[in-house]
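With one protein chain removed, the remaining protein chains of the complex are shown where they sit.
The block that comes next holds chain A.
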Amino acid sequence: MSVGVVKGSCQGGVDKQSDNVVDNALSTLARCLSIASTSNESSIPGAVEESSWPHDHHTLSDDAPPIPAGDRRNNIRIVQYQDESQIGDVMRLITKDLSEPYSIYTYRYFIHNWPQFCLLAQDITTDQYVGVIVCKMEKTLALKKIRGYIAMLAVDEAYRKMGVGTKLVHRTIELMVEEQCDEVALETEVSNVNAQRLYLNLGFVKEKRLFRYYLNGVDAFRLKLYFTAPGSGPAAQQWAAQEVA
């Protein structure tokens, strides 16, 4: 069960969020009880979705927004993740296009370990969060290269085609470069042409194709944005070999 953190009173916005999280937990528990109490449930959900990590989390649509873009484009500011009170928004934005829920721990793994790389796009006129990017950054053992990884990127449907996604990615990469990053990586479905366009425009290239990477059988591209020259010598070869496995 994933139960969010509950804080008693104060911070109106926090209360609302934390109430929602507790409500979710309670309804899940209730659901458990009801399912457990029925003995011979005959129907099983038809197609059950995969739950493991490999899933394309770069949700950007091709649809033109119903409202003229110009109205909103300049009202977006990029803010850094502050605390658990925002995690509900992060999850809302990302899971909207996914058919299966993710355990909250998946989000927490990234956001709590690398809060500096979790950025939200906020509409200043409504204070609503309309986009989010979730990343991590690690030093690779073999070559001592620092690699950033973009785990998730999502923009609200009504705010698409306004450069919000590009803004989020661009800002994140700037932050990573400031921390001496050697390269930034991500995976995306080969059919996700919108995500590829966004990243390729920023200078990412497709390092390799991963056959049937996603559990629904679809191939993926590993995209990379390089800042430093490739390593050389046996260490580099070994590293490259590990990458394939």
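Annotations
Keep this in mind: a contact is a pair of C-beta atoms (placed from the backbone, for glycine too) under 8 Å apart; a residue touches a chain by one contact, two chains touch by 3 or more; residues count from 1.
Definition applied: contacts and distances are computed from a predicted model.
A single chain of the complex does not appear, and UniProt lists its protein name as "Protein MAK10 homolog", one of "VPS26, retromer complex component B", "26S proteasome non-ATPase regulatory subunit 4", "Adaptor related protein complex 3 subunit beta 1" or "Protein MAK10 homolog".
Checked against the full complex, the one of A:96, A:144 or A:212 touching the unshown chain is A:212.
With the whole complex as reference, residues 1-3, 5-8, 14, 22, 26, 28-29, 31-32, 35-36, 39-41, 44-45, 47-53, 83-85, 99-101, 103, 105-106, 108-109, 112-113, 173, 177, 190, 200-213, 215-217, 219, 221, 224-230, 232, 236-237, 240-241, 243-244 of chain A touch the missing chain.
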